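This report refers to the structure that appears directly beneath it.
With one protein chain held back, the other chains of the complex are shown just where they sit.
Order of writing sets the labels: A and B. Residues in every chain begin at 1.
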Amino acid sequence: MKNGFKDKLSERVFLALALSSISAIALITVFIVIQGAPIIGKVGLRDFIFGMTWAPSQGKFGIFPMIIGSLSVTLGAVVLGVPVGICGAVFLAEFAPAAVRNLFRPAIQLLAGIPSVVYGFWGLIFIVPFIRDNLGGPGLSILAGSIVLAIMILPTIITISEVQILALPRQYKEGALALGMTHWQAIYSVQLPAAKSGIVAAVVLGIGRAMGETMAVIMVLGNAPGIPTSILDPVRTLTTNIGIEMGYAAGDHRQALFATGIVLFVIIMILNITAQFITRKK
Amino acid sequence: MPDKFKIEKLSFYFKDKRVINSLDLSIRANEILSVLGPANSGITTLLRTLNRLCDTDHDVRIEGDILMDGKSIFAPDISVTELRRKVGMVFEVPTPLPLSIFDNIAYGLRVGGRIGKKEAAERVEYALRTAALWDEVKDRQHIPAMSLSGGQQQRMCIARVIAMDPQVILIDRSCSGLDPISTAKIEESLSQLKERFTIILAPHNVQQAIRVSDRVAFMLMGSLVEEGTGEKVFGDPDDRRTSDYITGRFG
Partner (left out) sequence: MKFIAILLLAVLLCSCGPGTRSAVVVAGSTSVQPYAEVLAEEYAKRYPGRDVDIQGGGSSAGIRAAQSGTADIGMSSRGLSGDELQMWSAEIARDGLAMIVHPNNALDSLTPEEVRAVYTGRVTNWGELGGPEGRIHVITREEGSGTRGAFEDMLMEGQMITLKAIVQNTNGSVRQLVSNDASSIGFISLGLVDDTVKALQLDGVEATGENVTNGSYMLFRPFIFVSEGEPDGSVMQFIEFTMSPEGQAILAGEGLVSSGEVARR
């Protein structure tokens, strides 16, 4: 009788703990939605998402430039980071001698542990002046943000891709080699296609991280709320929009920032679901 | 008949453990040689050394030599990829590329350079016929290879090797897990194949060796115990261990 009671008690306790963590997330979600929904009602969903002008002091709450900003900076990060990341993973899985591998792996973990604000600061000191002096524009730009974010998502892409490649059965590679393919041919004809869904999931996770970054990019993007016309233009993302203005916002302005949070939430949820769908399809 | 391969005092160490023990063996051209033995006898290792797939293993040491057509396959001026095109291999499990059947088989042809559509189609057909797969796939050569059954995939892998026009075909227990019909079809094509190629086979059981071999080599724990013609080794083996293995006393 006593043992049955203990079992039931621990079951109840675990259930309560699990529920409390889920309910914390649910509460935050509900809070954000409650705070942000009224302004969407006032402005209209279409005008909010596709409105070109963000000028809270004049009651204009269009976040389209910020959506463009988030997308362009993230796209840049993907274009820069994914090829480097996959090549890095291939190098570690296929070419690196054990000594090199044992040096690189912890180094990459270290990279992942650096706080984003440090990345942002580094970007401000090195990347921004470099772009300004060599490529033009104020240096605070989509390009600067993309470079910083690309470096930030590298650990995610490299680690997960490497695991995917190492997990492939040996016969995939050996079958290709036995046909007389060179090592490189075997990698891009057989191994990478076979590891494709895992690598894609890693990339989607990297994209999710890039879209959610605030501190790393707030210092290097320039935060101009207009639509950019080149990668050297300053830009503002959904995340930095909230970061920059939250301290001073009140009333409608503050609601609009919460509403920006709702949009972000939805986008990142879609990304995560996509990643799960891709990995499950395997 | 000239020797295709001459294996001279070959020893193979994997992480300081000796897997092949001073092996001396000659393999004649255009014959089917079965290399028999219980698990961990070094048979797969031997096959993987013949096409130097062992190069991908780490912590490996090789002593002795293997000569193909009189030249060492370990010579520094030997191109490993060239060697592997001449010495093709079919594995225990099918290894289709993520391509269509046609592209799988044509892959090796294209790697060497451009090849005309007509010539490619002809060579693919020849390969599929020889591998006893043509009738089943002739009308759907462009479907993904992965959609074939296991037995069909394995025959496709054989066709793929044939299309490369090698000199030697290594077959490492490739009929394990195949249905008897597929196995029979493959064994049937082997006798045709030996007219053009030298075949070294690690059979998945003794009965298969009895069915198809010209010559047999029996290996035990990395050493060569006995070798000779099929009739001799199966009918009247010299070594007690050989007869024990063949009759199933140990396995």
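By our rule, a residue touches a chain if its C-beta (ideal position, glycine included) is under 8 Å from a C-beta of that chain, and two chains touch if they have at least 3 such contacts.
If you're wondering where the values come from, they're calculated on a predicted model, not measured in any experiment.
Shown chains touched by the undisplayed chain in the intact complex: A.
Within the whole complex, the absent chain has one touching residue among A:56, A:120, A:145 or A:261, and that is A:56. When the whole complex is considered, the residue among A:88, A:120, A:139 or A:180 that touches the unshown chain is A:139.
Only one residue from A:114, A:244 or A:268 touches the chain missing from this view: A:244. Between the chain not shown and the residues A:81, A:123, A:145 or A:234, the one that touches is A:234. Residues touching the missing chain, restricted to chain A, are 53-58, 65, 129, 132, 137-140, 222-227, 233-234, 236, 244-245, 247-250, 253 (touch as defined at the top).
Going forward, only the chains that are shown with their structure count from here on.
Per-chain CA centroids place chain A at a distance of 48 Å from chain B. On chain A, the positions that touch chain B within their shared complex are 98, 171-182, 185, 189-190, 193-194. Interface residues of chain B, counted against chain A in their complex, comprise 51, 53, 56, 58, 81-82, 84-85, 88-89, 91-93, 95-98, 107-108, 111, 157, 160-161, 164.
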